[in-house]
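Removed from the display is one protein chain of the complex; every other protein chain stays in position.
Letters A and B mark the chains as written, and numbering starts fresh at 1 in each.
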Amino acid sequence: MTHAEHPQSFISKYIFSQDHKMIGTQYTITGLLMAALGGFLAYVFRYNLAWPGEHIPLFGDLAANQYNTFITCHGMIMVFWVAMPILLGGFGNFLIPVMIGADDMSFPKLNMLSYWTFLLSAIVLVASFFVPGGAFGGAWTMYPPLSASAYSNLHPHFFQALFTGAPMMILAVALEFTAILMGGINYVVTTINKRAPGLTAFRLPLTVWFINIATVIFMFSVGPLVAGAFMLLFDIVIGTGFYDPARGGDPILFQHLFWFFGHPEVYVLLLPSLGVLGEIIPVFARKPLFGYRKIIYLALLSAVLSVVVWAHHQFVAGIDPRMATFFSIGTILISIPFAGIFLSFIATLWGGRIKLTLPMMWALGFIALFLIGGMTGLFLGSNAFDIYAHDTYFVVAHFHYTLFPDIFFGFFAAFTYWFPKFTGRELNKGLGHVHFWLTFIFFNSTFFLLFFNGLGGQHRRINDYSLFSNINIEPYITFEKIATTSAILLILSQSLFLINLFISLRAGKRAERNPWNANTLEWLAPSPPPHGNFEHVPAVYRGAYEYSVPGVESDFIPQYAEQV
Amino acid sequence: MPVTRVPQGRLAMWVLIAGELMIFGGLIACYLMYRLRFPEWGIQAAHTSTFFGALNTAVLLTSSFTVVKAHEAANKGDTKRITMWLSISILGGLLFLVNKSIEYSREIAEGFTLPSVGMHEAGDSIGSLFWSFYYLMTGLHGMHVIAGMVVMFLALLNARKGQKLHRVELAGMYWHMVDLIWIFLFPLLYIAK
Partner (left out) sequence: MRIFPESVSTYGHGIDQLFWLILIFVGTALVISYFILLYPIIKNHHSKVKRAKYITGEGKGPYSWILLALALLLGSDFVILFAEHHVWEDIENVPEQVDMRCCITGRQWNWIFTYPGPDGKLYTADDITIDETNSELHVPVNKNIVFDLKAKEVLHSFFVVNTRLKQDCIPGRTNTRWFNFTRTGKYDISCAEICGIAHSQMRNFIVVESQEDFDKYINDLYAKHSQTASN
């Protein structure tokens, strides 16, 4: 390998690095920092919901427009600046090259540019908090005319209008999309072109498949939203009327463009984490992944179906009733592939030899929570019930039960599983398990009760229910307080993760090359893998999930093992 | 050690082009929806200059042809011819932009601007929306023309030194995409009345 030959300066190694592992680290750390910001925003508005009008510790008083800004930015940050960098930027960069036996990405410079564009997008977003009028506060969906009209009236001048909340948020999201697209080109080309000899398509680990499918879904669905965002930006800063009904425009158009991207985006976020589950569960059940090929076919099917479900977010927007039925059926159909994938994971456990290690706990916790999140989707997919439940806390609880396990349980599963590989150290198990259980318990106590608040009629994005005498009642008031207290504890328990990270980095036990006895290629590389990853180009002889093969003494056969 | 026979630059370019086509696809789909809703846009479309549109189509098609010639030359390693054909292609892009700016200035002089505030105030709001679409679509396309010219220029600089000749093909692919998008825009904005 030629990589190890040139010495690297501090700047080229840690700052303007072209090494996929360092870029993955940069993406992950930036994502976690943004998660801290998103979590802080959540703390502030949840505190306000439980104790409306009271002074918020560490923050102060929350005005109504700040409340709107905070919920908007919480959503934006968690989806675009936490989930995307961690699940695509982090997983994609860390895992794809090592899992396919490559020394690095196909385009290392593009990869570096991708991260720096992403960092710039995060800076633009954070900066938007400090412009006159504050960050955008019209919900993360940015529906016009509210998003188009909120600021332009205040600032008739072009440049003044540009540096207000809504245009800056559009700019930040646009930069973020560009970053993810640059990363995505790398993932797809690297996977197609840099696989080790013998690593055929159906020998690829599920993670690699799923990150690529997610990337393709993202690239396919994001285009129309980019077009829509241009129109929105022009409406705001130049005063066109694309979404202005007084000028022949149509606000519903933006909703279609938004959700044409927005719903597939859910699967973009879900698939990388599911891929990680597909690695962890077989390793700790010591059993082949159940129906590996069929899982891939199901994911491809879901990718196709993901573009015909978007309007189920618009059941109460006054769309054609026949269209609503069409999208209701689409929504039902897309539940099938994902049910199939989850059932395959569960089936992998049957007849296995299960070790409840830290990564396995996170993976199983993911499934346990996602079952609730997915199943409550059936209520919302039914368009008649959605008339009532739409934009209530039922929806809020539902999507937190899908996205929280997806983002954070998925991340922690991957983190605990690959930590020994990428740092060469083992994590502290005791601390890790405490962190898992606290997160699991406090997550449930934060969000489960909110289902009832939603069914009781509490609608979203309201900073104070005191005007509404029929929903500002017990037990919902108590539920809000329990949810807020739990949310604070949930955030505080994440400090255990940080403590564990630092303790294990400094004083953790040295990790072996293959501590979990896993099959995939990354366990062949040294721990941590040097610049260039492998000592020799590995050759691949079999699929990724050959565990407990009959007639073989060892209960695993690595992909790189020539002889059984 | 590429596994497939396709060079990675070409693969990446296909992925990029697919993404770009989705952006313009979304834009064109929106335009078509409005167009079907507002037949009166035909009156506005009559103000666009079919002559200039057709001229620009011819210019882009010609430069697409010359970029193919540049690719042929690159396959033979003939740096002189690469330089010649790429320069002609870049000049084609420049001609396109010159034409486009003449068109724009004529239209703006007639009061058809991006927000078309005058038309809106005169009561023709729906007509003004046509011009918003016109400027957004042709403007975004114009940006891609400029990007394509930059890419071809960079390929040209490399090729003159005899380096990275495969970039000629990649620049050509991008330029074909720019051409292809225009082939859709021309009938939609100029011919359909």
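Here, a residue touches a chain if its C-beta (ideal position, glycine included) is under 8 Å from a C-beta of that chain, and two chains touch if they have at least 3 such contacts.
Since the model is a prediction, treat every value here as computed from it, not as a measurement.
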Chain not shown, its touching partners among those shown: A
Which of A:Ala36, A:Leu113, A:Val131 or A:Ala317 contacts the chain that the document leaves out: A:Ala317
Listed residues A:Leu271, A:Leu305 or A:Leu364, member touching the removed chain: A:Leu364
Residue, one of A:Ile29, A:Ile336, A:Leu492 or A:Val537, that touches the chain absent here: A:Ile336
Missing-partner contacts on chain A, residue numbers: 64-65, 67-68, 138-139, 143, 145-146, 149-150, 245-246, 250-252, 285-294, 316-318, 321, 324-325, 328-329, 332, 335-336, 339-340, 343-344, 346-347, 349-356, 364, 367-368, 371-372, 375-376, 378-379, 382-385, 387-388, 390-392, 452, 455-457, 459-465, 467-471, 475, 545, 547-550, 555
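Everything below uses one rule, namely that only the chains that are shown with their structure count from here on.
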In the complex, chain B residues that touch chain A: 1-4, 6, 8, 11-12, 15-16, 18-27, 29-30, 33-34, 38, 114-115, 117, 120, 125-126, 128-129, 132-133, 136, 140
Chain B-touching residues of chain A, taken from the complex the two chains share: 106-107, 181, 184-185, 188-189, 192-197, 199, 219-228, 230-231, 234, 238-242, 246-250, 253, 257, 260, 537
